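As you look at this complex, bear in mind that one protein chain is not there, while each of the others sits in place.
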Amino acid sequence: MKIAILINEGPYTHEATDSAYLFARAAIEKGHQVSRVFFYHDGVNNSTRLTEPPQDDRHIVNRWARLGDEHKIDLVVCVAAALRRGIKDENLAPGFRISGLGQLVEAGIQADRLVTFGD
Amino acid sequence: MKIAILINEGPYTHEATDSAYLFARAAIEKGHQVSRVFFYHDGVNNSTRLTEPPQDDRHIVNRWARLGDEHKIDLVVCVAAALRRGIKDENLAPGFRISGLGQLVEAGIQADRLVTFGD
Amino acid sequence: MLHIVNKSPLERNSLDTCLATAQPGGALLLIEDGVYAATAGHAAAGKLSAAMDKLKVYALKPDLEARGMAERALEGVTLVDYGGFVDLVTEHATCQSWL
Amino acid sequence: MLHIVNKSPLERNSLDTCLATAQPGGALLLIEDGVYAATAGHAAAGKLSAAMDKLKVYALKPDLEARGMAERALEGVTLVDYGGFVDLVTEHATCQSWL
Amino acid sequence: MSEGQIKKFMYLNRKAPHGTIYALESLEVVLIAAAFDQDVSLAFMDDGVYQLKKGFNTKGIEVKNFQPTYRALDDYDINKLYVEKEALEARGLGAEDMCVPVEVLSRAEIGKLMETQDVILSF
Partner (left out) sequence: MSEGQIKKFMYLNRKAPHGTIYALESLEVVLIAAAFDQDVSLAFMDDGVYQLKKGFNTKGIEVKNFQPTYRALDDYDINKLYVEKEALEARGLGAEDMCVPVEVLSRAEIGKLMETQDVILSF
């Protein structure tokens, strides 16, 4: 099945992005396709390359980038939400792309399921 | 009176930082001193110079920087919280400084009042 | 002391815990989504009115106005602007934000 | 359809609204802080048990374990891992996250 | 999927305005969605009903008043707005307090409507 994911909260502060990642990985392991992850609201903060968590902690940004690269997941960051919160190409981590809200609606149309993670 | 402020949430997503700003401005208008604003948790996201809100919207980051500059408010961003969330000198807006949690405790000791804004 | 509640009373438990914890003689300031508790006809209005026996209750007028609720302010609630918010903070020795 | 609740039942109103809205024959998956509703002795346990007449109730085991609550899982609740979460999503035509 | 497929999208709003940005950013999605010619409906439950409460005056908190945008939705052919009856009652509100025409439904009725949707976006 083709599954799309919407993430509404930033990294570390809320568990939402952890749950979304573990869900996405499990979906792939079960043979499903995760077609797109759309980062909205504070979710855009999952895409900054400047994140540097403590050594013994998970690296949420890099983990998404790696999963996206390995499994051809389209990691889309909402441009309007990103500008409000200081995410631009300048600090965008590799593997993510900034685009419009139309990509979220399109994901909802094209995927078999859309699952939301947020606060 | 000497007042310190703790901000726990990021810009735009929660009203916390708006309330804190309007409170700080009113305190100054009443002749009080706002000695320090400490940005913790997602509050660190109030300090990125990359923020670019819509033209007709308030600029939360610049507004803090201006108030801080005009009234000698020490705008301190927690280093541990900032690293987790991708705030570094590289994208720090002028007027803010990154420092340790000790600055929050010190603000609590030295100020007459500490007011918290968050979610 | 001054208690500050910024959460909607029907979405979160902050107001309930605040009211159960606050000692007589204190003040309660409702701000942000917390101001809905101070509106007539709201399910929480009764418990807020009951709390007025032990607490002086204030609500931030700009937040009521933003939400189109200023004309529904509950009887017994004192409306303040940000300057009034500052006065409440300085008049009380400590404040606690029930986030 | 599949309902997903990730909020603590004593902090927020998400579970209450979900239970009042969900139609019979659906499924409810508790994740993150939502799993506390599925623990024995919790104030919300009664209403969750009552909802089992119309909804099949699941809870995410890794979230229960993280909170030290796995051994207290409420009777009638099916524990699933992330793979089970995926299956629930694919088995139901739509899902709604009660944030 | 085939070109021109029409899905039923429900945008479900449960958060109060101003305290958080979800109301405003949800509206931004809805406006974009209008361009996709899908079957769109909006539901307002719990504190979400406050998003439509007439008479926002945001000058005092210095943020933009986005309420006029709700009145523009009809221009985009978005006119299925459902408001939860129990939520209005618990807040001392009625349909006449809403800034746009709405249909008032019980929670159970909204629950039935949800079952007919293809995609539910929740804010």
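Residue numbering begins at 1 within each chain, and the chains themselves are lettered A, B, C, D and E in the order written.
Just so we're on the same page, a residue touches a chain if its C-beta (ideal position, glycine included) is under 8 Å from a C-beta of that chain, and two chains touch if they have at least 3 such contacts.
Model, not experiment: these values are computed from the prediction.
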* Of the residues in chain A, which ones touch the absent chain? -> 12-15, 18-19, 22, 56-58, 119
* Structure fact -> Absent-chain interface residues of chain B come out as 6, 8, 40-41, 80-81, 100-102, 104-106, 108-110, 114, 116, 118
* Structure fact -> Note that chain C touches the chain not displayed via residues 1, 13, 17, 20-23, 26, 93-99
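Here, only the chains that are shown with their structure count from here on.
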* Asked: Where the centre means the average of the CA atoms, what chain is farthest from chain A?
  -> C
* Asked: If you average the CA atoms of chain B and of chain E, how far apart do the two points sit, in angstrom?
  -> 33
* In whole angstrom, what separates the CA-based centres of chain A and chain D? -> 24
* Structure fact -> Note: chain B sits from chain A at a C-alpha centroid distance in Å of 28
* Asked: Which chain D residues touch at least two other chains?
  -> 13, 94-95, 97, 99
* To do: Could you check chain E for residues that touch two or more other chains and list them?
  => 18-21, 46, 61, 63, 118-119, 122-123
